[in-house]
Structures are given as structure tokens and as C-alpha cells.
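One chain of protein is taken out of this complex; the other chains stay put.
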Amino acid sequence: MLDVYVWFYTGVLLVIIGSIGTVAGPGVRDPLVRTLNTEIPAIGVSLIFLTYNHTIALLTFIGATAIITMILLRAIVRLEEMGAEL
Amino acid sequence: MAISKIKTQITFLLLVKIKMNLMANILLNVLAAFLVGSVLFGLQRKIIARIQMRPGPPIIQHLLHTFKFFIKETVFPKTAAMPFYIVITIILCAIWVAAVIVGPVTEGSLLILFAIFAIHKIVEHNAGSSSGSPYGKLSCVRAVFSAAAEVPLFAVLLIIYLQTGTMNLSDIIAYQDSNGALLFSIPLAAMMFFVLILSKAYYYSPLNITMGKDLVSGFETEHFGMLRGFMMISESIAWYMLLWIFLTVFIGGLTPIGYIVGMVVITGLISLIDATTPILNPNHSVMTQVTLAFIGIVGSIILIFYL
Amino acid sequence: MSASVLVPNVVSPVVVSLYLPAIFTGLFAGLIGLLAITYQKNDLHTLILTDIVGVAMLIIVAAVGTDLAESLILPGLVVELAEILAISEILMSREMRKLGKTVELVPLPLNLDMEILDTAPTFIAILLIAYGAFLSGFTGGAIAGGGILFYVLSKMTRGVPFNIWEGVAGVSGIAWCLWLIGFILFFIAPDYWLLALFLAAFGIFIKVTFKVGLIGVLGREEFKKDKE
Amino acid sequence: MDFTTLGGQFLGTIPLGDIVLYFTTFNLFMFVSALVFTAIIAMSKTESQIEADFGTLKDKEKKVSKAEFKIRRFLAIICGLATAGAMITGDVFDYTLFVALIGIVNIGIVAAVKEIDVLEAAFQYGIIAMIASLPLFAGAAFILASSGTISLLEIINIPTTTMMFFGSILLFIGVAGETGVAPFFATKAELFRTAGSPFLVIIHLSSLLIIVRTIEILLIINKPF
Amino acid sequence: MRLGRIWNKLATPKRIPRVFSVILAIVLLAGFIVPLTYNDQQLYPRPAPQLQISEQDPLAPYDRGGVPLKEPGIVKAQYPQYAPMEGMVTGYLSPIAILVGNTTLYFGTSIYSSPGGLIDEILYYSRGFDTVLESTILMMAFVIASWVALHFTMRRRED
Partner (left out) sequence: MPILDFINITYVSAAVLIIGSIGIIALPKPIDKVIMFTLLQGGFLGMVAAAKYLDVAMAVALFDPISTVILLIGITKLDEIRKKKQKQQSQEEGILA
């Protein structure tokens, strides 16, 4: 039973560290770095899903995260290529 | 066997009679709403003119205007979005007739009346933008902008509900019969509703940015002839209904004479304000309403729960 | 297997005790994300930061900890995914219009000689699609779609004909209709529930798979277009 | 406390499993008007916007191209249907989904235009819609966690707790964000500057009707007495 | 006038998301103060986390009883009277799923997300209308994205 709490609090820790890191980590002015940092809260959420045994949601979330990363990277690359100044 | 047959026949006849009565009631009420509304508009114009030291048109001018449009030629702009441009006037008419049915005739739910008001806003946009004219378009954009006036409206709704515990007009009237007029127990809600009526005033209102004189006739600019006539009828009904809602909800069940007196008083008050204030910049008009709404909401909640 | 192990009467005390920490985590993450958006001036960064706000939403919904909560997570996920996709596309289109077409850079060959891109895709894609087909439904769609996305991204050459695109969109529309028929069948003719179940599950599966595959096509246009 | 104090006569329900659609006079009125508007929009042509050109005496005519017209009409019809659905649904989560659908379709209706300013407004509106999905779904989740159900027909019999109140505030903010009402209206007014009025009007129709309906739902969830 | 200037600032599209997130952040802050009480009488409750898997249930974590095609599983729905086949979807296992379930102890998730199972019961049957909506949301988003991509971002040379 203790395992459940370990998963949960590791997940909580990752979500908090990850979101702070995404918001104010070193070098986040680079959109690429920021996108990479968002992976940490994503893993944290996955752990929380695991705690509650939401495994089907977990499976879907794993797939969706990869797709969201892809979409964001595409936007970043394209905008950078255009030389857009937002 | 025969008796039951007769019974059903009697009930059927009764139903028919009730239906007939209902129809007559509706017709009568719609007609009254139209006539009173038009005359009130004329009155408003007259008062404004007198304050501005002009003689002003006769009081039945708005009514005459409405009739005049029915004998004019109806033309459609080439650029209009076709079925829409016509249907919108019918919708405008239909919703305000529905309002009369829900309001004076059956005393139904207040929520429906506010839904009708929401649809009235849509019609404003659409009548404005469906013609392709820049004036109409600008009026449409401003109408969307002034949708912020929804906030005081819905706040009023909530406050009335918090105070009376019902949304049915008949129950609200009954509540006021036993507990006194709502005007005195929730004055800030009444203030917000008054601001709403002010923002719908036809002539020279400081808040009515959709119909400002800089936009010719606002969203009605491109509607001519019959269509315009229908729009003017519905607007008269709308004005009557707004005042009717105000009087019913905040003062309670009045006699017909009481309603007429109340409507004339409010119209006079609004004309006074209209005549003496300049029209505000759209953005400021909207934010004025929002700010007043904010004050009204917070104040009313304090009044209800802490006093 | 006793009935209480299968379905208890009340939610287990573990979930109840974890509720407050989970909600606070969600609120905290949401708060951080929102504050960051407040200070953010760059539109692209705002878009990335909304991802964190979405994470907060998922945590708050998941914290309820029942089967119902789990089935409510799936819509939330889908909505997030869909909106990010649409909005990023609008952002790109806006920037393109703002800059005009003169900024196109001189294409340089992209040298991506990674071993994994030559050997792995087919295998991984087949595995994922097979697994996704077995799972069916949203989950299966996301997984199989991920496989297709990966394969398309790394294998095929450039160029997507307009017609193929519309065909794919049509297929997924038909799949959606299958799903609707299944749904209605559940209520009109409950005796055919098994058929309805299969229609629904595979309708959704096909739909999600094809849609996700489309993202792969979009992405390939980005990353592979210099290879021609 | 029942539906009749809010929406007038109770006319009936349509059960679809756990999701039960219900009709009162009020819901029926809104449902029908949303459908009527959708039908008219489906039939209409777009207007062509005439503006004066600077420097010459000529006019400038802005038209909606065929491809643009098709996609926007499609999205507008979907939006109208979603609005109609949101008017009669009796389930909080279902309602939030309808609102989310309206949000994304609204963005789509204006995403097809070419003006940069309008695209900018569409983007900002989209960002708000995305942020708003947090309060929207979280509000529904709070209501579920504290009351144990998300069906309005059940919630109406459950006494309000502080948590349900908090959830309903979140729900309201979410709806306000997704549909772009005041004070977040400025993005929406910008959207209306482009041509194609029948489709644009559905954007605002949906948000106004949704707000009226939200008031009803908030009053069902929060029972002050 | 100061107030007027603030009003003007509030109306700039670019500022609106920021204003919105400030307001939302304030409300979320209130969430830390509000007493949050979890009601443990929920619909569709599930066993304690990891309970089924530690009992060596091959169908963990979604085993809700029932015999495929014969006996419905246990489901605590909101309106059982509106769902005549309640529990049947939960109790159903496809032939492949039965095969997999007999071979291994640790594939419960896969087994129960192939057609049948509790989540499918909720997603397709008792709350099926939600799924119609969410798949519509997904479809609309893809329609918008692919339309914009096809007409604007991809064909840069034309237009």
C-alpha cells in the first residue's frame, strides 16, 4: 500500500517541479526548452493516473502527449523558420 | 356512453373557448403594447425637443412614421445576405410578440423574457451586418461590444431570484403583494435594470452606441419599406415590454392606469437624461455599464445577506 | 472473488485521503501556469504554457478517483489535444500572413542519418497499430495513430496529394457516422447491444487513428520537405 | 425547489442512459430559437461588404470565397446544433462538453478569414478557450466530488455545499471564457469585422443563449434557500 | 481621465487572455481556502488502488464481475431504469480477450479496453452522448486545422 503513496507523491513532486521549471527554469526563453520541460509535468500526471489505477486514461495520455509534443515542435520549427517575431 | 360523449364534447368546446379567449387576449395585448410603445417614443422625442428649446414633432409622430413605412416601396440592397436580411425582421417581430405572450398574457418565467432579450441582441447584430453596409457593420460590431450589458441584466436576474426565490412573474407579483415592492428592498438591481432600459432608449441615449447618430440609423440603416415598418412595430413593443417588466418586477401588480402612469414617468425620466448627456465613446459606454453592474452586484449582495 | 473487491459501496479511504493533496497540486500547477501566462508577452510561449493549465485540469478531474472520473478524463484530454492543434495552426497562418511570402529561406539539405530512422519505424509502427486495433476505442486510436504518425514522419518521401487528404477526412467522417449509428442502436434496439458496442468501439478507433495519422502528414511537410 | 420555479412548466425528458435531456418551457423556447437560427443560416448567402477606398472615389467589395463559404457554413451549422443541444441537456458534464465544442467551432468560423487583425483576435480567443477548459472541467469535477452526481435532475434535490458553490463559480468562469462574454468581449467584437454575417452571428447567438442557460444551471446547483 | 484609459487598455485583444488568467488565478487561490469535502457516495465506485492486482486477478484493475454474454457485471449507474442492458457491456469479453486473460495475469487493462469493459460501458452506453460530443470536438478541431493548413500554410507559393 505504501507504494501507492510513493507513486502519488512522486507524481505531485514532478508536477510541481515541472511546472515551476517550465515557467521559470533556466533558459526557458527558448520555446524548445520550454516544450521539453512540459514533459516533466506530463510524466507527473501519468504517475497520478497510475496511483488511481486510471490505466486506460494513462494509455491514452501517453499517446496524446507524444502527439502534443509533435504539434508544438512543428509550430516552433515553422515559426522559427519564418523568422517570426511574436 | 352518451353522457361521456357529451362530456368530452363540452370539454372540447370549453377548450376551444379558452383558446379563443387566449387568442383574443394575446391580440389585444400586442396591439396595446404597440400603440402605447409608439406613443411613448413620440413622447420621448417631444420631451427631448422641449428641453432643447425646439417645438418638436407631435406625440403620435413615431406611430405615423411606422404606418408611413408600410406604404413605401420596399427595396433590397444588392449586397445583402438574402433570406437572412428579410427573415431577421420577422424574427424580431416574433420574439417580441412571444415576449408579450410570456409577460402580460400568461405571466410565465422571467428567464424566458431574458432569453428573448438575448435574441433581440442577435437580431441587432444581424440586421446590421446582413446588409453589407459599413454603417450597419459598425453598428453590429458595436452591438457585440455592448454585449457587456448582458452582465447587469443577468445580475438583475440573479438578485431577483435571491430575494424572492422564484422566477415566475405571477409568484414575483404575489411576493410583492405580501412583502412590499422590490424597488425598496433591492434598489441597486432596479438601478441596473434602469441603466439597461436607458441603453435601449431610441433617441439620443448616452449609452445606446448601436443607434448613435454617427451611424445614421445603426443596424436599421439599410432596411426600407415594409421591413423597416415591421422593425419599428417590434421596437415599440420592445420598449413597452421593457418598461412593463421593470414595473412588474420592481413595483408589483399595478392596474392598467398604474402601468400607463409608470411608463410615462420612466419615459420622461429617460428623456431628461438623454437630452442632457452626450453620447459616450463605445468602449466607455460599455465599461460604464459593466462598472455600474459591478457596484450593483456587490452592493445588492451585501444588502441581501448582511442587512 | 467477493463482490466488495469487484465494486465497493463507497470510494476507498485511500482515494479519499489523497483527494486534498491532489486537488491542491492541481490548483497549484494551474496557478503557476496562469501567472506565467499573465507575464508572458510571446504568443508561442503562451501556447506552450496552456499545456500546463491542461495538466492541472486533468489532475483535478482524476482526483475524484472513480470509474466515472476516468471516463471524464478522456474528453478532457481530447479537447486539449484538439484545441492545441487548431490554435497552433491559426498562429502559424497569422504569422505567415503578417510576414508575407518573402521570408522563405534557401532550402538546405537536412542530414538526418540516424540509424533508428531506417530500421525502427516499420517495426514499431506495426506493433503499435496491431496493439491499437486490439485495444479499440479512443485509447486504441491514440496508440495506433501514434504508430502511423511515427511511420509517416520518418519513412515516406515528401508530398501529399490533395485528394488523398480529402479521402482520409472522408473515411474518418464515415467512421464517426458508424459510431453514431452504434450509439442510437443502444437505445432503440437494446437487444443488438453487442453490434452497437462493436460499431462504436471501432468507429471511434478508425476515426482517431486516421486523424492522428493526418498530423503525421502535416509534420512531415515540416521536417522532411528539404529531402526531396 | 424544482424546475418549475425557474423555467415554467415541466414538459418531459429524453433519457439517453445516464444523460437525461429535459424540457421546460424555457428550455424549449431556447432550443427552438437556436434551431430556427441554424436553419436560416444554413439557407443564407453571405453579404458582400462594401467599403470606401482611400484616395479614389471607388468602392472596395469584400466577398467570401466559395471554399471559405462552405467550411464556414458547415462550422456554423455545427455550432447552432451544439447550442441547441446545450439548451436542453440535463447533465453538467455534457453541458461543459457542448460549451467546449461551441468554443472550438467559434474559433474555426473566423480562422478561415484572411485579415491579420481578425486572425489575431481568433488566436487570442482560442487561447482563452483553452485556458477556460481548466475551470470548465474542474468546476464539473468539483460538483461531482462534493455531490456524488452530475445529473441536474439529481443535483436539484441535494443541498448546496460550499464546494459546490466554488465549483459553480469555476463553471461560470469557464463558460464566460469559452463563449467570450464580458469583460472578455473585446476579442469577439474584433472577430465581427470580417465579412460573412450569417456565420458570424451564430458565434454571438451561441454565447448569449449559453449564458442565459448557465444562469439557470447555476441556480439549479446553488439553492440559496 | 484615468478610468477611461484603463477601460481602453482592457479592450485590447492581446491583453484579454492575460486579464482572464489573472481573474482565474484569483479564483483558484480561493480554492485553497474553501473547505473541500469529498463525498464518498459516488457513482461507479472502484476498488482501492492496486487491490485487484495484488489479489492476482487476471482482469485487474477493471474486473467488475459478470460472465461474457450471459451475466451482467456490477455497475452502479445513475439511472439503471434507462439502461436496459446495463452491465452487459461490462461483463462482455471478446474471444481474444478471454484467451489473453487465461494466459497472463498482467494484461487486464488491454483486455478491458478492447470492446467491452467498464470504461466502454460508460463511454459508449450510459454516457454515450458525451462521447458523441468529444469525438465531434476532435473532428471539428481537425477540420479547422487541416483546412487552415491546406489553404494557407502549405500552399505558400499560390494564393
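In this document, chain identifiers A, B, C, D and E correspond to the written order of the chains, with residue numbering beginning at 1 in each.
Criterion: a contact is a pair of C-beta atoms (placed from the backbone, for glycine too) under 8 Å apart; a residue touches a chain by one contact, two chains touch by 3 or more.
Here the structure is a predicted model, which is why all the values come from computation and not from measurement.
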> Among the chains present, which touch the one that was left out?
Replying inline: A, C, E
>> One chain isn't shown here. Among C:143, C:185 or C:200, which residue touches it?
In response: C:143
> Footprint of the hidden chain on chain C, which residues?
Replying inline: 105, 108, 110, 112, 114, 116-117, 120, 124, 127-128, 131, 143, 146-147, 149-150, 153-154, 222-223
>> Applying the definition given at the start, please give the residues of chain A touching the unseen chain.
In response: 3, 6-7, 10, 13-14, 17-18, 21, 25-27, 32-33, 36-37, 39-40, 43, 46-47, 50, 55, 58-59, 62-63, 65-66, 69-70, 73-74, 76-77, 80-81, 83
>> By the contact criterion defined above, which parts of chain E meet the unshown chain? Give residue numbers in ascending order.
In response: 50, 53, 61, 104-110
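Everything below uses one rule, namely that only the chains that are shown with their structure count from here on.
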> Among all the other chains, which ones are in touch with both chain B and chain E?
Replying inline: D
> Which chain has its C-alpha centroid at the greatest distance from the C-alpha centroid of chain E?
Replying inline: B
>> Looking at contacts between chains, which pair has the highest count of C-beta pairs?
In response: C-E
>> If I average the C-alpha coordinates per chain and also across every protein chain shown, which chain's average lies closest to the global one?
In response: D
> Any idea how many Å lie between the Cα centroids of chain C and chain D?
Replying inline: 24
>> Measuring centre to centre with CA averages, how many angstrom lie between chain A and chain C?
In response: 14
> In chain B, what residues contact two or more other chains?
Replying inline: none
> So which stretches of chain A touch two or more other chains?
Replying inline: 1, 4, 51-52, 56, 59, 78
>> Give the list of chain E residues in touch with chain A in this complex.
In response: 46, 49-50, 61-62, 108-109, 112-113, 119, 153
> What residues on chain C touch chain E, complex-wise?
Replying inline: 1, 3-16, 19-20, 23-24, 27, 30-31, 34-35, 37-38, 40, 46, 64-68, 70-72, 74-75, 78-79, 81-83, 85-86, 88-90, 92-93, 96-97, 101, 104, 131, 134-140, 162, 165, 169, 172-173, 176, 179-180, 182-183, 186, 190, 193-194, 196-198, 200-202, 204, 207-208, 211, 214, 218, 221
> For the complex, which residues does chain E have touching chain D?
Replying inline: 10-14, 16-17, 19-21, 23-24, 27, 30-31, 34-39, 41-43, 77-79, 82-83, 125-130, 133-134, 136-137, 140-141, 143-144, 147-148, 151
